[in-house]
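Got a structure for you, written out below as structure tokens; questions coming shortly.
Heads up, one of the protein chains got dropped from this complex, but the rest are sitting where they should.
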Amino acid sequence: MIRPIRAELRGSSARTIAVLLFVVAGLFTAGMVRTWWHQWLMFGYVEASLMFLVVPLALAGGTTLGRREKRTRAAELMASTGRPLWQRVTPVMSALGVAVAAAHLLLVGVCAALIGATGGWLGAAGFPSVLVDTALLVGAVWAGFALGRRWSSALLPPALAAAALAAQYAASAAHQPTPLVNLSLMVQFQQFPWEGPTAAAELGRLALAAGLIVGGALLASAASWRRHGAAAAALAAGVAGLLLIPPPTDSRRYQIEPSAQALTCAAGIPQVCVTAVHAYALPGIVPQARRALAALAKLPNAPTRAAEFQPPAVGDGSSDQFQGNAPRTDPSTVRFLLQPDWRTGADPHLADDIAFGAGTRWNGCAQDDEAARAAAGAWLLGTDELHVFDGTFDYWASVGHQATAILRTLRKQPEQEQLRRVTALRDAANRCAKELTPILTGQPREAS
Amino acid sequence: MTGWLPLYLRSRRVPPAASASAAAVAAVAAGWAGLAGRAEVHLGLAALTVALAAAPLVPTLAADDADLERTAALRWPPRRALHLVACAAFVAGLLIAARLLGADFGPAGQIVRNAAGMVGLLGLGVAAVGTGYAWQLPFVWAAVQCLWPVPDGPAWRQALLWLVQPADSRTAAIIAGALLLAGTAAYASRVGPRVAPAEATMGQ
Partner (left out) sequence: MTPTIHARDVETSGLRVKAGRHLAVDGLDLSLGAGVHGLLGPNGAGKTTLIRALATVVRPAGGTLRLFGHDATRGRDLRGVRGRLGYLPQHFGYYPRFTVRDYVEYVAWLREMPATAIPAATQRAIERVHLADRADAKLKSLSGGMLRRAGIAQAIVNEPPLLLLDEPTVGLDPEQRVEFRALLRELGGGSCVLVSTHLVEDVVAACSDIVLLDRGGLVFQGGPADLTRLGESGVGVGDSPAERGYSHLLRQHRGRS
């Protein structure tokens, strides 16, 4: 068996198909480098979404190879040989599967090496999705191969690719969140880079992969109608698995990977910690974080440690998801959200984020009265402006005017009074108080 | 049926291919008219439909036996150029006619531009790698534009997403015109790489 497989690898279009899939997937992966640079789990999202385009192409590629016997009219000679059909198709299907899997794993390997070499986190959590997608590609080429053997029209490859693409597109455009939405292999991206796909999401895709693999193998070796029926049943089961196993809404697609969210800390005091997926950025941000900690240390009972905010739940895209009425304060630790540049990992506004509201931005409270919080932060850092972002929106653009006025009022006070007011603001913010401006500007203190 | 044109069309299997094109457009148009609320087809889907309508015509661009045709006393380049332009006109006609089914793929100028550019790109592909592989790159490009249907923007993006630009976009018109010219010129001069004589008689 090994000699025919090697002959097929040399002389059939299996290698061409694998190279084509590699190039297409590679181009798209390269185009989305900003998303996955340094980030292994984000790469998993990119690669899973690529399947939307690559699986139809794989179907078409498999079909061109399947038509080979009828197109070259070698079927006549093959029909006079004795081996049963399943043995006859095994070398070419093995060669095809090996070539396509190798190409995909090569792409993943290259990107994983890039991520690892630049200091990104590479955990076990990202590997199942890679393997599932590889199986999906193998299933797609096998299913295409089987269909090409059955119908050897030249129009079948593009028609099959177009149909697969159109079906996914139509599914993704469905109005309600029905299970049909899962038919589209393009997935929503995760809000935070420590979120990985849940088992249900992966199992759905794995079901489709298994259905394609089994269905393709059965159909390619089918000499009887029973086998045809079994192949159709396997494929239907796979599609059903894809539609029904994962939840129909993208937001439940992800879960927090503990090892990705675990903190790693820099040496020295005060301690500065980031999540494992941002470890590459740690050396760059330590000076800023320590500068902010030193600014916070002006207040009594200041935190002695800065750590990246570790959300307790999967992000849903709303800006006030982790802000409610119940403070989650640990007085010794101030939290911050790192928004590193995709390439350098630098976050020039980290100190501002830590100083905002005198170290209360990520204490679990709703961030009302941003003007006062910004003023307090600017006072601590000794600057006149404070730039804190919600995504790409800079709060200073909307509250800067007000904050500047509050800051001017505050700075007119004697030193001790300024210190007392800012401390009071911090303590009030830690109790989820709503009105913070009166504390800084000297209006009657709110009883809360 | 005698006369050169009907025999030529039959030799290239144009009737089945044209029917497949028409069926593809009809399927998309009927589906859209039935399921969507409005007549204007989504930009990305319109882009993909141009590719779907043009793809079945690609096998008609090459003869079964290139060596036999090369020995003809006719001059092929002008006829090939005409064939390509006729394909573009046919695709444009199909998409404009889809209005009868209740799906509006855009203003006539936009449809003509898209059809011309797509068919030109396919002609370029056929000239470069032959009919077998010619449909893949245009298809992927159209699929990308289908998923990223963002009109206007910087010039490079208008050029990249030329299928989804509005009818008055100059960049898209230039791209489509350039593709049609280049495709026609390339296809008129050659139809794919040289095929070994032993491979020449294999079915399409």
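Letters A and B mark the chains as written, and numbering starts fresh at 1 in each.
Going forward, contacts are C-beta pairs under 8 Å (C-beta built on N, C-alpha and C of every residue); 3 or more make two chains touch, one makes a residue touch a chain.
Quick caveat, the model's predicted, so the values are computed rather than measured.
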item	value
Residue of A:V23, A:A74 or A:A366 touching the missing chain in the full complex	A:A74
Residue of A:A7, A:A199, A:A236 or A:A297 in touch with the missing chain, whole complex considered	A:A7
In chain A, positions touching the absent partner	1, 3-4, 7, 10-13, 68-69, 72-84, 88, 91
Residues of chain B in contact with the chain not shown	196-199, 202
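To be clear about the criterion, only the chains that are shown with their structure count from here on.
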item	value
Separation of mean Cα positions, chain B and chain A [Å, integer]	36
Contact set on chain B toward chain A in their complex	17, 20, 24, 28, 31, 42, 44-45, 48, 51-52, 55-56, 58-59, 132, 135-136, 139-140, 143-144, 146-147, 202-204
Partner chain B, residues of chain A touching it in the complex	20, 24, 52-53, 57, 60, 64, 70-73, 154-155, 158-159, 161-162, 165-166, 169-170, 173, 186
